[in-house]
Structure formats: C-alpha cells, structure tokens
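One structure, as structure tokens, below. Some questions next.
For this depiction, one protein chain was excluded, whereas all remaining protein chains were kept in their positions.
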Amino acid sequence: MSIRVGIVGISGFGGGEALRLIASHPVFELVYAAGESSAGSRLVDRFPGVPARLAELVIAKWDPETLPPLDVLFASLPTGASAEALARVPKAVKIVDLGGDHRSVEGWAYGLADIWPDRIQGQVRVANPGCFPAATLTALAPLLADKLIEPGNIVIDVKTGISGAGRGGDSTFGYAESNENLVPYGLLKHVHMPEIARTIEQLSGGSAAGLVFTPHLVPMTRGILATIYCRGSATTGQCLNAARRFYAGRSFVRVTDRPPQTKWATGSNLAFISYAADPERNLVIAIGVVDNLGKGAAGQAVQNANLICGLPETAGLDGVPVWP
Amino acid sequence: MSIRVGIVGISGFGGGEALRLIASHPVFELVYAAGESSAGSRLVDRFPGVPARLAELVIAKWDPETLPPLDVLFASLPTGASAEALARVPKAVKIVDLGGDHRSVEGWAYGLADIWPDRIQGQVRVANPGCFPAATLTALAPLLADKLIEPGNIVIDVKTGISGAGRGGDSTFGYAESNENLVPYGLLKHVHMPEIARTIEQLSGGSAAGLVFTPHLVPMTRGILATIYCRGSATTGQCLNAARRFYAGRSFVRVTDRPPQTKWATGSNLAFISYAADPERNLVIAIGVVDNLGKGAAGQAVQNANLICGLPETAGLDGVPVWP
Amino acid sequence: MSIRVGIVGISGFGGGEALRLIASHPVFELVYAAGESSAGSRLVDRFPGVPARLAELVIAKWDPETLPPLDVLFASLPTGASAEALARVPKAVKIVDLGGDHRSVEGWAYGLADIWPDRIQGQVRVANPGCFPAATLTALAPLLADKLIEPGNIVIDVKTGISGAGRGGDSTFGYAESNENLVPYGLLKHVHMPEIARTIEQLSGGSAAGLVFTPHLVPMTRGILATIYCRGSATTGQCLNAARRFYAGRSFVRVTDRPPQTKWATGSNLAFISYAADPERNLVIAIGVVDNLGKGAAGQAVQNANLICGLPETAGLDGVPVWP
Partner (left out) sequence: MSIRVGIVGISGFGGGEALRLIASHPVFELVYAAGESSAGSRLVDRFPGVPARLAELVIAKWDPETLPPLDVLFASLPTGASAEALARVPKAVKIVDLGGDHRSVEGWAYGLADIWPDRIQGQVRVANPGCFPAATLTALAPLLADKLIEPGNIVIDVKTGISGAGRGGDSTFGYAESNENLVPYGLLKHVHMPEIARTIEQLSGGSAAGLVFTPHLVPMTRGILATIYCRGSATTGQCLNAARRFYAGRSFVRVTDRPPQTKWATGSNLAFISYAADPERNLVIAIGVVDNLGKGAAGQAVQNANLICGLPETAGLDGVPVWP
C-alpha cells in the first residue's frame, strides 16, 4: 500500500530535492507536482533523470481547489507565499511546509525531527525548520539541555552554499559573480534569528537575548557549516558525551571527534556535530554541518512526513552522502 | 538471502562510489574492504556518512590469500596494478574490475552493459569500460549499428571532471591550480584511444583508423561530456530514432531532443545522448553525457555485478541524479 | 598629455574589465562612464577597488547628445543595442565597439589587432571581434595564410567560462545550476559562426562552407579554449614554425610547444596557441586560448584604441596573467 504525495514548488531547489528523495522512497508515491515557472511542462522536461514512471507527470499550476486525492503535501514556496497558499488545503491532507511562514504558528508542529520527534508524530501540519536553524540547533541542543553553556551568550557564524539563496535570477547569485567570492550578509538582522532564539529558549529555559548570528555565502552549491562560540566551563569530552547521550538511538545525527566538513553530508539527511572546548577560557566551540537541501530542507521534510505517517523515520533517507 | 561483496581500492574515488552504491543495494552486503592508504582504519574514519552497520568494518591491506568468503569482488585499482593483484583471486569469486588491465583480455567480458548485456550475463570476470569509452560509445553505438556514420572518420572531443584523474596528490590537480583552469592533454596519444577504436570496429565492422580523441580537464568534480563529430548523411531525427530503437527497453540510457548537460547525470548510473545533424554538410554531431564515477565507473560496475549475479539490472541503481 | 576616454556599458563584465585596464593605462584618462542598471551611482559603489581619483565619478544614463569632450569611447552594449546607440556619437569621438553590431559594417574596421594592425591604425570606428573569433582565428590564421589546412573543412569545439554569457540574471547561469555543470549549446547555429566563416575566407581566399562550430559553457568565470580539428598534411613542427613566423614581432600571441591552458591567460591580453598534427591521418589540431574578457573583449579593445590613437600597442596591457 502506498501513500500518495504531492509537491508544490517543484521548480525550486527544495522542491527538486524533495522530488529526488520521494522518487526513491519505498512508500511515498508522487501523484502531484505544482510549480510556477514550470507549470505545463512534464517532470522529465525539468528533471531529465527522473524515473520513467514519473517522466510524463505534467506539472500543474498550483490551485488548492483542484488537488487530486493526496495523503501528504510537501510545500516548498517562498517565505511569505505559503501561508495563504496552504490555507485552503483540505484538512485531510497532511502538510509539511518547507517555507518559513508557519514556524511559530498555532496548530503547526515545529519539525525539528531529530530533537522533538514526539512533538511531530500524529500531527497533520508540520513546519519544517530553516536550514540555518537545522545546522545550529542540532549542535546546540545537547549543550543547552545539559546546561553546559549560557543560552544568553551565543555567537553563531554560519556559512552556506549558494543554493540556500534559492533559485531566483538575481545576477549577484550568478556564477561569474558568486564564484571565487565569499559574502557576509544580514549582519545583526538576519530573518532566521528569531527562529533560532525562540528554540534556544525552549531548549534551555533561559533567555537568548545576546544571540549573534552572521551568515556568509560561500562559493559552493550545497552545504552549511555553523561555527558557534559559546560560554561554558565544560571540557571537549563532556560536550561530546552530552551529545552522544542526547542523540543516542537517533538515526541522522553523527557526533564526531574531529570537526566535520560540509562534504560529509552532501546529498544526505545527516547532521554532523562536534565540539572543541577550553575551560580555562570558559569557551565552548560547537560545530554543526548539514546539507542545506537535505537535513536543511527536503531531507528533514521527508523525515517529518515519515513521522506523521507512522512510517519508520528513516524510510527513503538511507542514502550515503555523495563523495567526492 | 544476501550476496557478499568486497571492494579493493576503497580509498579512491571509484572505490568510494562503489561503497556508496553497495551500501544502498537491496541484495549486496559489503563484508570486505581493502585499501592502500586507508588500511587499518575503519570505514567510518574515511567515510563519515557510512551507515552504522558498516561503520566499524576495518579496511584491510589487500591480500588475495586471506579473503573472507566473497561472492563478488569490485576492484578499483590503478591501471597496471590490477592484473597481478587479481590473478590469485579464487575462481569462485566473481570479479568486476574497474581498472584498465583486463579490457581486452581473454576470459574477461567487456562490460559495456547497456549495449551487450548478454555478453556479461553468466560471466565470472568482467572488465568495466573506462569512463571515456562509456560516454562516447553509448552515443556512437546506434549510429554505427545502423551504418549512419563512417566508422573511420570520427573526432571525439571529450571533457571530464577532475575526479577522473584519480585521487593522486599531484599538485597540478590541486584546487588552486585546477580551479578556473581548462586543460587539454594527451593529444593524439591518449591511453583510452585503443579501447574506443576496438569497440567502434566491433560495433561497425569497419576500421576506426581515422579516430581522433582529445580529452580536456574541466574544473568540476564529476561529469563527462563527449562531443563527437562524425560524417554521415542522416538527419537529426533519423539519429534520434535509431538511438531510441537501439536502446528500447534499456533502463539507463536516455535519448534526449536537446543536448544533455553533465549535471543531468550527477550521482546516477544514467547516460544521456543526443544528436544534431546537417545532411547538407554530411555532418552528424553526437553528444554523450555520464557521471564519470557513475556510468563511467562504479554505477556501471554495479550494473555488471547485477548481471553476473542474475539480479535485476537496476538493483541498487534507481537513484535520481543530484540537482543542483 | 592624456587621452580622454569614456565607457558605455560599465555595468557589464566587458565594461568592468575595460575600466580595470583603463584605470592602469599610462595615457588614457577615464572621464565618462555610462550604464543602465548602475546609472546614478558612483564608480566606487559598483567597483569598490577603483582608484581614489575615479571613485566619485558618477555613472551617467547613456545619452549621445550630452557626452563630455571625449577622444575615445568604449562601447560594451548587448548585441543589437549598439548600432542605434552609437549612430549619434559625434564623428570626432573615436569608437571601439565591443558589441556585435558593427563587425561587418561599412566604415567600421574589424579589430583583429594581432593579425591586421595596419587595417586598424588611423581608423575612427573599430568593431572588436567576438571572444570566440578571437580565440579561434588567432590559432587558425597562420595555418590558413600558409595554406597548411583546408579552409572548407574545419571543426571548432570551443569551451568558454560563464562570464561569456554576460551579466544577465538568467537563473540558468546562477551559481547553483552552473557549478559542476558542462553545457553545450547553439549546435549548428551559433551566432558567432558567420563572423568566423567570413574571416576564415578572408584569411585563406577559400570557402569556409564546411565550418562546424560548437560552444560549451564550462563552470569557470573566465577563459576560452578552442580545440580546432583541421585537415592538412603538415607536421606539428611546420605548424608551430608557421605560427612563429606569422606572429614574429607581435606582442600578445604566444606560440607554445605544449597545449595551452586557460589559466595561462587569465586577466591578460595574451593569446596562447599550439598545434598537434598527424600527417598520416591528414590531421592538424590547433588550440587557442584567451581570457574571454581580455583578448576576447576589453584587452583587445584597449589594444585597438592604442592603435587608433597612435600609441604603442602594448600601452596599459603589460599585466602578467593572474596565477593561481
């Protein structure tokens, strides 16, 4: 028996990665795809490597009134567009929203699946975390839970591949200008800060007032690495042990002795975390790595969909990262 | 029931990609890995994203005398090293050699799986084609079989990602020198020419005496694109139709109306081919695209292993290409 | 005494490179810059590294009626836009048009400066060659002049960095989609073919009817490499000697024994050419390398401006290529 799923926002990078994962999923069957720029074309026209059984599926113009029978809808729409677009989707259709509109909305579970799976199971509306929160909170959660760091004094320096900027045509993301260029942006006012601060406070019970968050665009397609500077007197070993305990039995978080690299996660739903501490300086450095389109978007979304459908959390997500 | 497989040459790019594919294979179970530079370390030390069940497997120093019970051995050794290394492997162990030493050796089937699957089924020794032959011959085969082009007058201009150069430490393949650099090499004397010429002659029954083959290193990690200039009076439509007939019912070759791009194949075992012809100029341009580590190496090797094990040809190879 | 120059199309890559070269030129003084997207901003806002003396120059909206006193105007406008835009520029203002509109127009000299400097000296209107013609014709000219190859049987396989596509916002040139992707385009119908065919015929006196030209987009910012397959019975040595004679005393063409690489030319006005021939197969391979923004655009334009202003051809063009 299969579960009928749809994707809206198939033209974008998140939607494309959702397609890739769903096409190999043992239970999910893609029966609907909607897109803006690609409406009217066949899946194979936009994704030449799609399996033959999906090749002829015609990409629809999004219209919640004319959806086919669906069990789950993956929404990968620009932040600001999904709230209205999804409001009229029938309640019977479970939704995982990869966009930013529902991450602190009543009635939507926050889909930090590796940390709070029990808050997601049985839900029908899940808001997928942003890619930056996925990378940073996975590394911070064990330290916050065990009170090894001060929640109010955290500096997050994060680096992301350019697919994180989405598929818009802005020439500043053009190859010639982005290649060989490292670009800091959104200093002291990045849109992801409230989501991260809110979750730090939930995880710690304390205030995240001092949070600093600085994103940088790096000339690579995929990958996020967060270097997080915290205050605390724990040793490196205590931090690693806390993380291993915190994620014991969880499938997608790997705690490593040496600092992780973005390529370790490419194409997968894995998160890699590590720590380096210097108690003499009251310093803990946490490092988190994810694929911004995997654990940072579509991989986490499929994991959330598995949870709300009562499937094994790892269904369709056992791919080994692509190397090199 | 599972099939026990081993990999020798796990440290290299071909061996690593074989590991990735085997780890997700429904029937193959990796029970042995051998490597030079990595001997003694655990798989997880070299491949941090490997599944937990394989993480602790210790990489052995290669020794054909001390192999565990194996059904299939994938050999990904430098050309020149595999002939001797594999000579003492027990006959009962099926071998797929990704290296170049056995491609015209008595007793070894030439593993051009999409074209000659029947020559591979039932064999115990298969020599995997090189990455350049895989890309070029897949595009040429239908034209040669239907006599649409002159076998003696073919110019192959091929472009490859840098992983095709292997994992040696030569600083000319270092990032700083390879990035933003396009490098032609091996003019008029590339090692792959005889393999391609021999197969053109088998496919056409004619002489490939005039063959020209020029490889170029392109600043990307994966991917091969061959632009092949042929003489013939067929139209574009006739070439496309010949290819669609030739590969009818085959799983991994996609014939496309528009010229393929390397990213279409990334991470997959797919080959994309297309044609553009100008009868007035007696010209046929054939284009072939593969992932040099997929169809050009480990993907084709797994396909060959499926064939010699009597499994469905597509087992473990249904992954959708990674995009972007 | 300085020569007052202006640039129209400063926002684009060609205009930006012209700015870079003019800013270091011993005689040219930039007194005017016009652009579309950048009109109203200061040079330093668009080019943060511009010298202090140019920083405050405000980019004008293009209007030929309100030009300041100018000796030379560099026009780097999209093909199709320059014909009209330049028609009303006063005759007293010398023009070098980097765009494609005037390359076969009465009254405009064709600025293939390394080959025909005498056709450019003393002119007031020069049409700069395209980047593909610059790379290919530089390598072909000596062979055609000495009748070492058949003009009617030439196959040009050319690879270009993505800046060659201009600075448009087309998402297909976005970093995430262009990186790790090799893209053939314009098969059998590229816009540059007539320009190349016309010049081959002028250089050889024969017909270029059989010309084949296939461009490929390569994931790098700068650089063009043309691999050219010709018919002829000359040896490699004869081709190299012909080239060394042909370019004897010329400053910007380097004839090399080994095949050139694009990085050799990066940031310079140099062209590198080499040959590999096999008389037994009646084959000559010519290779040409340029920086598409240097010799392929702004470098050649400054060289042409030097010629029409009676300056040393090398003025402002003696920069050594950037490596790595």
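Residue numbering begins at 1 within each chain, and the chains themselves are lettered A, B and C in the order written.
The rule we apply is simple: contacts are C-beta pairs under 8 Å (C-beta built on N, C-alpha and C of every residue); 3 or more make two chains touch, one makes a residue touch a chain.
Model, not experiment: these values are computed from the prediction.
Which listed residue (A:V5, A:A109, A:I200 or A:I287) would be found touching the missing chain in the intact complex?
If we include the chain that is not displayed, A:I287 is the one touching it.
Write the list of chain C residues that the hidden chain touches.
Residues 13, 16-17, 19-20, 23-24, 47-51, 163, 179-180, 221-222, 254, 256, 260, 264-268, 270, 272, 318-324 of chain C touch the chain that is not shown.
Can you name the residues of chain A that touch the chain not displayed here?
With respect to the unshown chain, the touching residues of chain A are 155, 157, 159, 161, 176-177, 179-185, 187-188, 209-210, 212, 214, 216, 218-223, 225, 227, 229, 259, 261-263, 266, 276, 278, 281, 283, 285, 287, 324.
Just the residue numbers, please: which parts of chain B touch the chain that's not shown?
Where chain B meets the chain not shown: residues 13, 161-163, 165, 167-171, 173-180, 219-221.
Everything that follows uses one rule, which is that only the chains that are shown with their structure count from here on.
Over half shared or under half: which fits the residue numbers at the contact of copies chain A and chain B, same or different?
Same residues, largely: of all residue numbers at this interface, over half are found in both copies.
Which chain has its C-alpha centre farthest away from the C-alpha centre of chain A?
Relative to chain A, the chain whose C-alpha centre sits farthest away is C.
As a quick test, compute the distance in whole Å between the mean CA positions of chain B and chain C.
The computed centroid separation for chain B versus chain C comes out at 38 Å.
Which chain A residues sit where two or more other chains touch them?
In chain A, the residues touching two or more other chains are 13, 163, 179-180, 221.
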